[in-house]
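One protein chain is absent from this view; the other protein chains keep their places.
This part shows chain A:
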Amino acid sequence: MRSIRQRPGRFLATLLSAFLGAVIIMTFNSMHDTAGQPGVDPTSSETLSTAAGVVGGYGTLLVFFAIASTLTVNVRQRAAEMELLRCSGATPAQIKRMVVGEAVAVALVGAALAVGPAMLGGRALLDVFRDSGQVARSVDHSFGPVALQSGAGITLLAAAGAAILAVRRATGGSRRRGRARTVLAYAALVAGAVSVTSTFVFSATDAALMAPPAYGAILLSVGCALMAPRLLAGVLDRLPLGGASGWLAVRNLRERAGQLAGILMSLILFTAVATATLTMQAVESDAVAASGAVKSVDAKNLETLNFTVVGIIVVFVCVMLVNSLYAATTYREREFGQQRLAGATPGQVLGVVGAEGLVLTVTGVCFGTLAALAGIVPFTVVRTDAVLPDQAFGVWLAVVAVAAAVTLGTALATARRVLRTPAVRAVASAA
């Protein structure tokens, strides 16, 4: 606990993801509370419950990922401190208890802070549903036990689980995890392929048409994300990057492929989920408009949900990306100092960072796009008889622009700041 008080800054990223996660989970789970009130008509109740169920599930997964990512970075940064603790007689179990305790404490603070914003958010969400006619005007917002319990409970559980994972990652035992990861990756890829293929079973006007390709795309991207280190290695082998900066970048990336996998994972998931969901929604909306029909309440629900889900994912992935990139780049102060002492100008160091960011972005976007296309193409084929929708390109451009801006922006801005330390001191400080 004392370590949190001493360095609150280090836990900011974890706190932020716990807070955001708790806000989202509580906001949507308060729909359960609202739906459970006496006197709510069945249609409204169903809308609210669906929203809560779908987004709640997503949210849990994301909170887990985000907290795990920030904690892993945190634990890795403190490797020296952990080593010191171990040398002064702390058993692995004690270290684990410490990290888990810290994570739970931070998550508790995050959840407590989230209650206020979640109440406001829940009210705003209900307003959206009411304005679009999905929920009856008479329904009032209620923030009750379901929201509170699930919000706090999920956040705490996710934090504790993520902390255990982070410690295990930091203290070795990677072999077995490697195999588990491969199995999981293949399972996700196979399930994704099945899900995408099953799109063809549905007819163009089925309400549930969007579900199989969307989930398929997500599963495929999860599979790709889990294989990220291997994908990166494969790309690097076929990469002709010129100049001293490019030369260094490729070598750095190859050595640190495992560590950078987290960043690549976020990029793949982000690209795939955002592109697939937004494109399919655009295709669906246009198709409905073209047929002259009015959207049903269900369709509207789906649209709202899609946008919310994408919004949540974008926010979380951005937090994860910025956090892990910032930490990874700050951590390299000494390495940058060594490069400068070996004769690299600051511009060349930034060139290395930029080249690395570019390779990561391009790789992540490529595989994310593949996963997204795997979902989009079957959907459009069934829905509109076209193969590739016109809407895809614009959506894709926007998604890629955000991904590139976040990745390169964070990496370069952090590197610039790190470079302000004179090279000699940068080398000495971490020695």
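What we mean here is this: contacts are C-beta pairs under 8 Å (C-beta built on N, C-alpha and C of every residue); 3 or more make two chains touch, one makes a residue touch a chain; residues count from 1.
Here, contacts and distances are computed from a predicted model.
Q: Would you kindly match the missing chain to its UniProt protein name, picking from "Transglutaminase-like putative cysteine protease", "Ubiquinone biosynthesis protein UbiU", "Permease" or "ABC transporter ATP-binding protein"?
A: For the chain not displayed, UniProt's protein name is "ABC transporter ATP-binding protein".
Q: Check the options A:L12, A:A79, A:A233 or A:L341 and report the residue that touches the missing chain.
A: The single option touching the absent chain is A:L341.
Q: Any idea which of A:Y186, A:F200 or A:W247 touches the chain not displayed?
A: Residue touching the chain left out of view: A:W247.
Q: Just checking the interface: what residues of chain A touch the absent partner chain?
A: Per the touch rule, chain A residues meeting the hidden chain are 244, 247-248, 251-252, 254-256, 335, 337-348, 422-424, 427-428, 431.
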